[in-house]
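This report concerns only the one structure given below.
Showing just some of the chains, left in place.
We call the chains A, B and C, going by the order they appear; numbering starts again at 1 in every chain.
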Amino acid sequence: MKVKPMDDRVLVELLEEETKTASGIIIPDTAKEKPTMGKVIAVGTDEDLKEYIKEGDKILFGKYGGEDITLDGKDYKIIQRSDILAILED
Amino acid sequence: MKVKPMDDRVLVELLEEETKTASGIIIPDTAKEKPTMGKVIAVGTDEDLKEYIKEGDKILFGKYGGEDITLDGKDYKIIQRSDILAILED
Amino acid sequence: MKVKPMDDRVLVELLEEETKTASGIIIPDTAKEKPTMGKVIAVGTDEDLKEYIKEGDKILFGKYGGEDITLDGKDYKIIQRSDILAILED
């Protein structure tokens, strides 16, 4: 079973905060409360959004944005484009 | 008697949470309070919406979205496009 | 004297809840408080609305929507398109 986000939403798998690492690691300032980094699992039906976000992208999003869902015990969020702050590139 | 949703709304039959199942089962995180998964019974009059949602589709929607109606003892909701989070594909 | 609703409004005659009937009867979940089903008596001046709603149609509308008026002792409501949830078809 697959989850296809509607319109300009993305489905993200929540990523643990990667703290205490050497250089290049991003820690959302407010991450102490709730992670706000995620890996995109599926991109919505909106054509314009697909030009900017691909499956596998890591994104930052506002910690109050999105709707929580659980799939096989893992935490996911469905997030609207307006809550996506940035894409993390390697 | 049929219910034809107006504009960009859909009529959904509420689905029980399919918990305790093996792989591939989605459980809305907040489902303990109220199910937010439904099967589309009828799609609204909006032409654009019909390109994305068909009768029989299973959808996820925000738990505070939609208006409740009862038809022959079963619970239904009429939900606007902006409250549809995702389509579940097999 | 006729009532011509302005713009995208309709004039509806409030319908009693048709409870305790066999199959095919719709009862708004919240109907215990106030009926939200009505028969369209007149459609507004908006051309686009006329393509979707005709006189005689039965519609469902949000229970807080619309403005109440009384005509010859019967209850009517004037309802905007955005409060029309669905059209009931036989």
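In this section, contacts are C-beta pairs under 8 Å (C-beta built on N, C-alpha and C of every residue); 3 or more make two chains touch, one makes a residue touch a chain.
The structure displayed is predicted, hence computed values, not measured ones.
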item	value
Oligomeric state of the whole complex, in copies, if 3 are shown	7
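Keep this in mind: only the chains that are shown with their structure count from here on.
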item	value
Whole-Å gap between the CA centroids of subunit A and subunit C	43
Rounded Å distance, subunit A centre to subunit B centre (Cα mean)	24
Where subunit B touches two or more other chains at once, by residue number	none
Subunit B contact footprint on subunit C (complex, rising order)	23-30, 52, 59-60, 62, 81, 84-90
Footprint of subunit C on subunit B - complex, ascending	1-7, 9, 11, 45, 67-72, 75, 78
